[in-house]
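Removed from the display is one protein chain of the complex; every other protein chain stays in position.
Then we have subunit A:
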Amino acid sequence: MAANCVQKVLFELEGVFIHPSSDEDGIEPDLLVSGTLRIVDKEAEVFVEYRPLEEAVDPSNMLCAGKDSSSVMEWDQCSGEKSKSLIETQQSYETEWDMINAVSFKKKTFTNGDGCVNPSQERSRWAFSVSVGELRCVTLKVEGWSFLLLTLKEARSQLPTLHFHQGGSTQFLDSLRRVTLLSPSPEDETCLLVSTPNRALSQSFENLLDDNNFGLVNQKFRKDPYVTTLGGFSKVTNYIFDAFRGTEEQHQRPPEEVADLLSEVIPGLEINQQEEPGFEVITRMDLGPRPEVSRRPPLSAEDWTKHQDPEGRMTSISKLKKLIFKGGLCHAVRKEAWKFLLGYFPWDSTLEQRKVLQRDKTLRDYRSLIEKDVNRTDRTNRFYEGMDNPGLVLLHDILMTYCMYDFDLGESTELLLLGGMSDLLSPILYVMENEVDAFWCFVSFMDQMHQNFEEQMQGMKTQLIQLSTLLRLLDLTFWNYLESQDSGYLYFCFRWLLIRFKRELSFQDVLRLWEVMWTGLPCQNFHLLVCCSILDSEKQKIMEENYGFNEILKHINELSMKLDVEEILQKAEGISQQIQSCKDLPPSISSILGLEPDLCGSDPTHSGASPPLRPRPPLRRPDTRTSTSTSTSNGLLRASSAHNGCTVAFSS
């Protein structure tokens, strides 16, 4: 195997010195050892290595704090066709990175586990090779020149201080940063704590963040060759899946590292420890007991009309919203009430105004949209073929119209059918029983949701981070457990967030949950507390059964259709009260939940009497497409029969 051991040198600097005398007694005072410092990627692990210049170092004598490095990285050693495609993708970084021919390093390879310190070997006593994962911290001092002290996690041996008489310490640290996280220690600024991120997850996150290309070669790869090297990658995936297979010890990672990890992979969204000392506070905060709250029965049609004045304006709106928040709506009220909740109808509009509004929408806006040519791909056309369910045809017509309305989503028809958007529309269509109203309500709903579906999925990133922040506040123990299973960034909540629990709850329960959320009560981002509420109920099971990465995902996936919406809402409201009654909330939490100190306790959305009129925005880009055809085959012109009731049956 040794001959196949492939290494990549990520950093190399000659002229790094060791001053043996200052490290150890009994050495000539003036002895300076000059040598080469390298950061080397060996198959799956990254090592910091130092080798004195003059001496041919026998690696078996090195201090190798790392684990096994004897296995083979297939890709690099293959020649010919075998791994051609992969080699192709790697060529571009070969020029960027000084990849030293592995031959010069091969010699004897380390054997598993036993190739450690051998202090009797004098000639190579200053050489060392230490896995980055074994480093606790790196301390940089400047006294005339820079010198670095590498501290190991296990103090079985002290590494010599490295003196950068000829500069290069910054470059070394920069290179080290590419393979690990360095964060200043709170006690000592010169001391950088080393943490080894889980690269699979960060990679995955990065993909979520900035990777929309199909195929293996993409810009990110070029930007950061390191993370794309297979060696680096295999390590991470090992990390995850070994955990699954039960061969990996559990890694406990302190939350601050995760914050770093998150902030590294999500620039601009970081949970900044420096600016928000709240992070530390969060971890120790005592929230106090969670109040028991009770739910109420749904608002009846009678109650709804009681809240209308003779002209049809809604009255005492904040009270009304509160009732809806506490109990939801009877189904009979939904068709009308949802239009208010979603902002299609202004709360203080009269019946007359609403009629005009609806007619205008129908005749002008929607018509102008649907008369545009809809560019359907073959695939989409086939989707309609043999479609016997009129509700489904309608659903897709609306989605397609929406995509013309909101060009931000891109023009690919795949997006029309993008997983999730139909989930958001179907309950609305079901309640509205009318294409035009459903369309406008959907537009309003998408105003809140469309970030989730944008190219960059900004909404998803933000929500996952916010959720993680909240969970740490509410239940650090549980969050730490999840983190120990590489699940701290809560990827398994992705579907919950993307489509607001649409696939987790029964159809009727989805209607209830959504109308409650649309009241904007009791705080901003209440749906995140809904997540926390569900997680709180599953915590015990997950931890007791000691679920790992895959099992957590499976468990959460399998909650689908087994959750009780009233129970969830009750707990979520309790959580919101628990948080709101807390005195010194970290600013990060207050801002997620929109709890301004002075507004605390009051309706955070709008207070009472005059809710803001929210007229529909004008069509965003009504004329960017030339209408090449007004014949839209598959019934898009059904708008003219907009008031046809339509019975819609969905399989969800």
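The rule we apply is simple: a contact is a pair of C-beta atoms (placed from the backbone, for glycine too) under 8 Å apart; a residue touches a chain by one contact, two chains touch by 3 or more; residues count from 1.
Everything below uses one rule, namely that contacts and distances are computed from a predicted model.
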### Query
According to its UniProt record, what is the protein name of the omitted chain, chosen from "Related to PCF11 component of pre-mRNA 3`-end processing factor CF I", "RBR-type E3 ubiquitin transferase", "small monomeric GTPase" or "Phosphatidylinositol-glycan biosynthesis class F protein"?
"small monomeric GTPase"
## Note on the structure
Which of A:Ile317, A:Leu357, A:Ile499 or A:Leu595 touches the missing chain? It is A:Ile499
#### Entry: Touch with the omitted chain, as defined above, among A:Ser318, A:Thr401 or A:Ser422
A:Ser422
#### Entry: Where the missing chain touches subunit A, by residue
74, 82-83, 85-86, 200-201, 203-208, 211-212, 214-216, 230, 233-234, 237-238, 240-241, 244-245, 379, 382, 389, 392, 414-415, 417-420, 422-423, 457, 491-492, 494-495, 498-499, 503, 550, 553-554, 557, 650-652
